[in-house]
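With one protein chain held back, the other chains of the complex are shown just where they sit.
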Amino acid sequence: MTLHLIQHADSASLENCLRHAGAKDAVLFLQDGIYALVSGKNKLENFHGQLFALADDLADRGLTARCPEHVQPIAVDGFVELTESHSPCVSWR
Amino acid sequence: MGTAVLNVGARKLAIDEEGFLECLDDWDRDTAAALAGAEGIELQEPHWEIIHAIRQFYADYDHAPPMRALVKFIKISLGANKARSVYLLKLFPGSPALLAAKIAGLPRPDNCL
Amino acid sequence: MNYALLVLSPAHSSQGARSALLFARAAVARGHKIERVFFYGDAVHAASALIVAPQDEVDLTSEWATLVADNGTELLVCVGASLRRGLLDETEAKRYSKSQYNLHPAFEIAGLGQLVEASQTCDRLITFS
Partner (left out) sequence: MPELTQKNIVILCQQPPYGSATAREGIELCLAASVYLSELKVVFTGDGVWQLVRGQDTTNSGNKQHDKLLAAFPLYDIDLVYADQSALDARELSPGNLIDGVTAISAEELAAILANAEQVLSL
């Protein structure tokens, strides 16, 4: 079970990630990856794994309310927890 | 930097404190002989074979090789006998890849490798 | 678990360096060990001792230093990446005849081999880019 990190706003990096992520994997959006999440939420429709976003990074950007329903906001503590249960961790850019 | 001078005939060439040429365009056969002389080496045909090989490596791969890659390259270009560490150490004592690069007028091999 | 972090994001001009720090703290709080943080590319600037942070903003360098002091984390900057970007310790300054050096004492200059080694010995490696 891989943990995929989306740290950049670039939509191509999100598409690349989803092309290689499986149903058992988790994807975490953080930093400017939040923008990729909000503007690219229709890309997530065919992804069957778990989706997370860092709550503080959503809040910073004023996008907490626009976090898609099936994406779970988590604290940094939850990020660490994801790295405990998932390996390897792949950062897309 | 230019902390020292290498005398090549009438030319005075700048070298850094580890003996590498400051200006790589200064390199020619006489310079190589002078660089080798500074290391106590008198260049013979076997040295030149390696010098040409390491310069070819640099031309092909755009960096000065660490020992392992140099050995593999020599094995392909000059044969297994000349790629042995013992052989290379005899020609260029201590650190063959570094010393051969210096005499061949290549930049100092990258720190990271 | 043992963690290694690879930080590539430019210090101060991107959020990645700070994300890595927050992650490191949270991991320590959960009982993990951050063995080694390896700064590569533009991330090496985080190790400059000459950074002046505005009073009401985060001083990333000293926060990393605190992590070292409290948890024995190794903070390593890649030698090749550092030299090109003008980040030197006393040894490198001497070697290249530079009159100044600026590496913060909490950081060490290291080879890429030490990043590879960390990838082998740690349970997890997380890249912040």
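The chains carry the letters A, B and C, assigned in the order they are written, with residues numbered from 1 in each.
The definition used in the following text is that a contact is a pair of C-beta atoms (placed from the backbone, for glycine too) under 8 Å apart; a residue touches a chain by one contact, two chains touch by 3 or more.
What you see is a predicted model; the values in this text were computed from it and never measured.
Considering the intact complex, the chain excluded from display touches A, B, C. Taking the complete complex into account, C:T127 is the one of C:S48, C:T61 or C:T127 that touches the chain left out.
When you scan C:A29, C:A53, C:A69 or C:V116 for touch with the missing chain, the hit is C:V116. Touch with the hidden chain on the side of chain B covers residues 60-63, 65, 68-69, 72-73, 110, 112-113. Interface residues of chain A with the unshown chain, by the touch rule above, are 2, 12-13, 16, 19-22, 87-93.
Although one chain is not drawn, its touching partners on chain C can still be listed: residues 6, 8, 40-42, 78, 80-81, 84, 111-113, 115-117, 119-122, 124-125, 127, 129.
Here, only the chains that are shown with their structure count from here on.
Averaged C-alpha coordinates give centres for chain A and chain C that are 25 Å from one another.
Separating the CA-averaged centres of chain A and chain B is a span of 51 Å.
Remark: chain A residues 5, 7-8, 30-32, 57, 75-77, 79-81, 83-84, 87-89, 91, 93 touch chain C in the complex.
Per the touch definition, chain C reaches chain A in the complex via residues 1, 3, 9, 14-16, 19, 22-23, 25-27, 29-30, 32, 123-129.
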